[in-house]
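One protein chain is absent from this view; the other protein chains keep their places.
Moving on, here comes chain A:
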């Protein structure tokens, strides 16, 4: 059982099953939808099975590893493996992608290509979270770009071509730096290239070189998990994409950037990370306030939620920058928690747009009476987004706060300042969330054309919303579900910082 290639199957299955979609006869969309959902579900079950039975929680090393020679010429192996850090995001990916496929039922145009792209995204996401080889990580990272570009430009809103182009230019531009960093690390120090994570992790680089690599990687990850000032692609992209793409973007792709920060910058380049972490914390704190304030001024509903995503990612950046046990745990929990909440908010925004066809908040209003179920779910998830105790967001933010305080690296004044600035975000978040709720649902407005499409949530949408709500509340009540996965790995990562 040790050598059964679980991870390879999990990574390769979606895209290969997806390519079979094109062989289906042109007999309507229903077959393709059911097939895709079936594949996604099977994949999720397979992942869960593999993790339940073959993963030991207290082992901080890499498990379920696979190592196959691919291109021996420059030592490019197909290396996969998971550990406590990546298992959370992989399960999150499976969950959210399945739900996004389920949410994408109303898509009727070019359905085959749509579902194939969804499955391709699935593969790419799991591949990048589970790769143990830097070049493979880069390849999986790039594999995400084309499906998102196509999904955005074909099924998006009014400004879709502009936002698709902006997305691809930003991300590909960041990936150039990623490639340079990857090649640099791989080719350094020995005559033959080595891309293995483990070998690279144990190798020590001169400090100047570390700093150069760090900056390169930081630019790439700063575009993806947006760190200001490189976040401007995100509101356009999230504002124009179809809501199932938004779920994938906000739920998973942003977290790939944060994951890359931990995986590469913290594990491989610890000295540079110690030098840069104060700046990361300052940037994170500013990001929270800036994005929350900008979100307040948005008139477009989806852009408002997009800026709220940027604001929540600031907590992750702070958690990564505070080199402390609790900070990193809080960052990982916020990765999972915001994955759920962001996806759910975009889903609900998208379904209400489907009904009302209005994106600007001034034109909406008084929708609580016709669509009470959506109103309820939206309210609950907005409360989750503003970190109401009892939901996962509160725990994540609280633990990040503790991480800032218990960090041993900084002076007291810095810590007080960062804590203060971050906590101001706590006041700004309810302002935009509740204001959004108020403008959409509260009040009373007579619609000029009550069309017959204005139905409330059906069972499919309720299912998607509730199945995202349950983990949010579950983690909020018992966060050990996630902490038990990540605690040992976090200790292992941080031991690098205190013993060198």
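Methods note: a residue touches a chain if its C-beta (ideal position, glycine included) is under 8 Å from a C-beta of that chain, and two chains touch if they have at least 3 such contacts; residues count from 1.
In the analysis below, contacts and distances are computed from a predicted model.
The listed options are "Translocon-associated protein subunit beta", "UspA domain-containing protein", "Acyl-[acyl-carrier-protein] hydrolase" or "NAD(P)H-quinone oxidoreductase subunit 5, chloroplastic", and the UniProt record of the chain not shown names that protein "NAD(P)H-quinone oxidoreductase subunit 5, chloroplastic". The hidden chain makes contact, of the residues A:293, A:435 or A:467, with A:435.
Interface note for the absent chain: among A:48, A:419 or A:467, the touching residue is A:419. Here one chain is not drawn; of A:157, A:173, A:278 or A:366, the residue touching it is A:366.
For the chain left out of this panel, the touching residue among A:388, A:462 or A:492 is A:388. The chain not displayed touches chain A at residues 366, 368-369, 379, 383, 388, 401-402, 405-406, 416, 419-420, 423-424, 426-427, 430-431, 434-435, 438, 441-444.
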